[in-house]
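If you scroll down you'll find the structure; I have some questions about it.
Let's turn to chain A:
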Amino acid sequence: MDLSTFLIQCLNALQYGLLLYLVAMGLTLIFGIMGVINLAHGSFYMIGAYMAFALAPMVGGNFYLTLILGVVLAVVLGYVLEWAFFSYLYDRDHLQQVLMTYGLILVFEELRSILVGDDVHGIQPPELLAGTLPLGDIMTYPVYRLFVSGMCILLALGMYYVFSRTRLGMMIRAGSVNREMVQSLGIDIQFLYRVVFAAGVAIAVLAGMLAAPISSVYPGMGNQVLIICFVVVVIGGIGSIRGAFFAALLIGFVDTFGKVLVPEASGVLAYVLMALILLWKPNGLFKAG
Partner candidate 1 sequence: MKYKQMFRVALLASALLGASLSAYAEDNKPIKVGFMLPATGTYTALGNAIENGFKLYVSEQGGKLGGRTIEYVKVDDESDPAKATDNINKLIKSDKVDVVVGTVHSGVAAAMAKVAKETKTLLFVPNAGAQAITGPMCAPNIFRSSFSNWQPGYAMGEVMAKKGIKKAVTITWKYAAGDESIKGFKDSFTKNGGEVIKDLNLPFPNVEFQALLTEIAALKPDAVYTFFAGGGAVKFVKDYKAAGLMDKIPLYGAGFLTDGTLEAQGGDAEGLQTALHYADKLDNPKDKAFRSAYETAYKDMVPDVYAVQGYDAAQMLGIGLAATNGDVSKQAELAAAIEKAEIDSPRGKFTISKAHNPVQDIYLREAKGKENVVVEVASKALADPATGCPLK
Partner candidate 2 sequence: MTTATPDILLQGRDITQRWGGLVAINQVSIALERGTIHAVIGTNGAGKSTLINILSGEITPTAGKIELLGKDATRWSQPRRARHGLGRSYQRNTIFPDFTVFENCRLAAQAQVHRPWIWWNNAQKCKISVSSAESAITQAGLTEATDRPAGLLSHGQKRQLEIAMCLATRPEVLLLDEPLAGMGAEETERMLALLNNLKANHAILLVEHDMDAVFRIADKITVMVNGSVIASDTPDQIRSNADVQTAYLGAH
């Protein structure tokens, strides 16, 4: 591998890592803060991608309006879901939530089939971002991918700010450590969780919408990202926004270079990495914080 190819592969790895982070971010929130093992996370991602497809005609094909509309709908969806399905589960065994989210996967997948059908769809990126940049002697790089990477970084910074600098972030962090304590301080934990859940869903949906022009839209797409998202969150350390960020980049690099250097084992590499990291650091790379 010559230097320029190596650098391009690094860019690929970085870009894939950021995309992974984008998809896993919502999961970190819900999983890390509320302790809910949300199997339906992939479904929210899928819903986002299909929203990008289905909502576009309603707003005249404007990509940015679609994004905004999608996020608004997602917040409402998350809020309602938490109210309807999760609010009474916190005092029960965690595994009850697993069962609940599994049920939701099935329901969402079928609703998608009934409402939108089972075809594969492509989404065009907006005009402004549709171009490509030259890279190396014969390759080019799509601007839209860079745009998505930029959005990931923006969101990451935004999350970091909310968590470490705002009162809401502090309440959320406290709530993740000790639910009773926060309640005794007079904070409405029910409301707090509802906000976190809605935010998690909204981020997953946003990830789906942003990724749709890159990944295209097809049945079963949610299941594919689900497990790798859990891997990212767990490697990073549950509840750690920063950890998820680095873990996503790590997986990005391992996956990219694994495919090139050890293609026979590329499928299993991420899992080997996770196993090794957890045996070395049983609580992930970064503890919650």
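Quick note on selection: all candidates are chains of the complex that A comes from, given by their letters.
Here, a contact is a pair of C-beta atoms (placed from the backbone, for glycine too) under 8 Å apart; a residue touches a chain by one contact, two chains touch by 3 or more; residues count from 1.
Note that this is a predicted model, so its numbers are computed, not measured.
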Review point. Among 1 or 2, which touches chain A when you look at the whole complex?
Key: 1
Check your understanding: Touching candidate 1 in the complex: which residues of chain A?
Key -> 1-2, 5, 8-9, 12-13, 15-16, 109-110, 113, 117-122, 124, 132, 134-142, 145, 214-221, 224, 255-257, 259-260, 263, 266-267
